[in-house]
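Here the complex is missing a single protein chain, while all its other protein chains stay put.
The first chain written gets the first letter, and so on, giving A and B; residue counts start at 1 in each chain.
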Amino acid sequence: MLDVAPQTEVRELTYAEAIREAMAQAMEADPRVFTFGEDIGTYGGAFGVTGDLIHRFGAERVIDTPISELGMAGVAVGAALTGMRPVLEFQFSDFSLLASEQIINQAAKIRFMFGGKASVPLVIRMPGGSGTGAAAQHSQSLEAIFAHIPGLIVLQPSTPHDAKGLLLSALDNPNPVLIFEHKLLYKVKGPVPAQAYRVPIGQAAIRREGGDVSIITTGIMAVRATAAAERLAAEGIDAEVIDLRTIRPMDVPAIVKSVKKTSRALIVYESVKTLGVGAEISAAIAESEAFDYLDAPIARLGGKEVPLPYNPVLEKASVPQEDDIFNAARALVREGHI
Amino acid sequence: MAKASLAAIPNQRPELAQLSDDQLKDAFYRMSLIRRFEEEAEQCYMKGLIHGTMHLSIGQEASAVGTCMALTPSDYITSTHRGHGHCIGKGADPKFMLAEFFGKRTGYCRGRGGSMHIADIEAGNLGANGIVGGGLPIAAGAALSIKMRKADEVVICFFGDGASNEGAFHEALNMASIWKLPVVFVCENNQYGMSMAFSRASSVANVADRAVAYSMPGVIVDGNDLPGVHSVMAQAVARARAGEGPSLVECKTYRTRGHSRSDRNLYRTKEEIEEWKARCPIERLKAELTATGRIGADVLDAITARVNDEIAAAVVFAQESEAPDPSQLAEDVYA
Partner (left out) sequence: MATQVILPKVDMAMEEGTIHAWKVAEGASVKAGDLLFEIETDKANMEIEAPAAGVLGKILVKEGVVTPVGAVVAYILAPGEKMPEAAAPIAKPVEILAAASPAPMATPIATSEQNTKLRATPLARSLARQSGVDLASIHGSGPRGRIVAQDVRKSQAVPAAPVAVPTSAYETIPHDNMRRTIARRLVEAKQTVPHFYLTADCDIGALLALREQINQGAKDFKLSVNDFVVKALGLALRDVPDANVSWTQDAMLRHATVDVAVAVAMPGGLMTPVLRDVPARGMADLSNAIRDLAARARARKLKPEEYQGGSSAVSNLGMYGVREFAAIINPPHATILAVGAGEERAVSRNGQILSAQMMSVTLSADHRAVDGALAAELLRAFRNYIERPLTMLV
């Protein structure tokens, strides 16, 4: 399919609007595409993402479901196996754990178990992340759990542009794709081309070029790191910000290329620091030719080792903020460690 | 032979009378094929030719074949870990199944799935499942797909008594009911979830009793009675195909072998096993067919001989097939 045509109109849309536009364009173009989830119909989705889709495409293609995450995920698997293109919305990504049986044991493995004779082209969209005071069971960043599973594709868009382009790519993809959206990004605006376009899966974006330190980020941390990088520039530190966009398959070549250029790597992600995405990025650097270019130990900023708390001050302290990224990057460049 | 003349045969049950000679011969052939296949697989396992494990459905052939007889080739099934019967019932070729047991490239899953994950998508078999209850929501999804595509298809969802206590069972039946999906949930109640007796594990006496909670018909049938199973399934499938929604059918049956190859049958008596062996669905069908004069013993024996030859050839095919190469390991993880 086409990437962005140069003459296309570009508007400012919110992240949520961009997702809705992608859904609408996909449903217009392909009768196999439908979406289902809790309160996505008349209510318009807990975060308003599906909005008026039910009025445009009817209740047959924008389906309200009972609160049955495991069942819904299985329905997505069965529909995908038999020729449909289901897009399942979980109200919070935390609820995906109820459906992990179908996602991990079924969707991820069916193609392999069946010797390549079946595909499960489903998409699951779900909001993750902290910052809304929703506390421990509604604020997690669980992408690493699913990214650990061969057979799944895991996306984490950070801009309205990518939210739309990655969703359309996910719908083209013959594999199960999980999209971790971020609650705090839904109302963030950004330029979005009007026509349908694809953001390639597995390709990182360079949000800012720089030569002193590579800040490798996922999800909303790309936004915070880009802001921190502008402040670093005022201090004479030229940071490069990499937004992975796809967690699995990871764009390791982009990471390696950047670290070879800057000789310093700061990895920033919202999910819990240990045994997660950051460890994988760090290992990928250490295992690559970029190792010989490191002029400081690889540094990580991740979520603290706690369930997410309710109190807003505690909540903010639980995940990397812009100041944390700024301070860590500066220390890494100036002092050789964070 | 015309159907009208068959019905004229005296002492014939309506369930039997519904079926043509060809259907009956085919049913006998498939039940025998399942039995012979599993016996041979068991032999190969004991000889050390097959590794891993397998779950035999010996004694349950009538529910598998009787159900699948009610389907067209474009209909779907979802199967279970005890799925050899479903697979053959839906038309699978035993030689590709056995090749899969041997882990060969010619197997249905190219050696990646083994006994517990056999699928035959082309024949409408959406796959056996290693997770108890795993297939229930998938069947609902396939049925939703059928409904959205406005296709003339139905889904049969096989599951066991153990799965009826999984959340997935309840979620799937509920969704199938509220959306009136073209799916028939077929519980093969073989009395035990591994060692746990259904009577100890379940709040209800029959799985079919739970249908009322989901506003769908719940029917109990003797799972060792091929014509009986077929008759009930034909009605449930017709209902689903007509857009009237799902049904729950419970086939009361019994596995005469253990849960898996490592089962020492400590949780049930020899007497109980022998009692159920005496209710062998294949012998029962044969007896009824010969007693009613529908099909002669010589015809059935010829079918048995053909089955023996077919399975013998399948073993040779499986043994001689090429093994997969480790260099191909990562293939098919992603499309």
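Quick note on the criterion: contacts are C-beta pairs under 8 Å (C-beta built on N, C-alpha and C of every residue); 3 or more make two chains touch, one makes a residue touch a chain.
Quantities reported herein were computed from a predicted structural model and do not represent experimental measurements.
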| item | value |
| --- | --- |
| Which displayed chains the unshown chain touches | A |
| Among A:174, A:307 or A:336, residue touching the chain not depicted | A:336 |
| Identified contact with the non-displayed chain, of A:28, A:209 or A:295 | A:295 |
| Residues of subunit A in contact with the chain not shown | 263, 291-296, 335-337 |
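Note that in this section only the chains that are shown with their structure count from here on.
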| item | value |
| --- | --- |
| Whole-Å separation of chain centres (CA-atom averages), subunit A against subunit B | 41 |
| Residues of subunit B that touch subunit A when the two form their complex | 76, 78, 107-113, 117, 119, 121-122, 126-127, 129-131, 134, 136-146, 148-149, 155, 167-168, 171-172, 174-175, 178-179, 331-335 |
| Touch list for subunit A against partner subunit B, complex | 34, 60-61, 63, 65-66, 68, 70-84, 86, 101-102, 105-106, 110-119, 121, 150-151, 153, 173-175 |
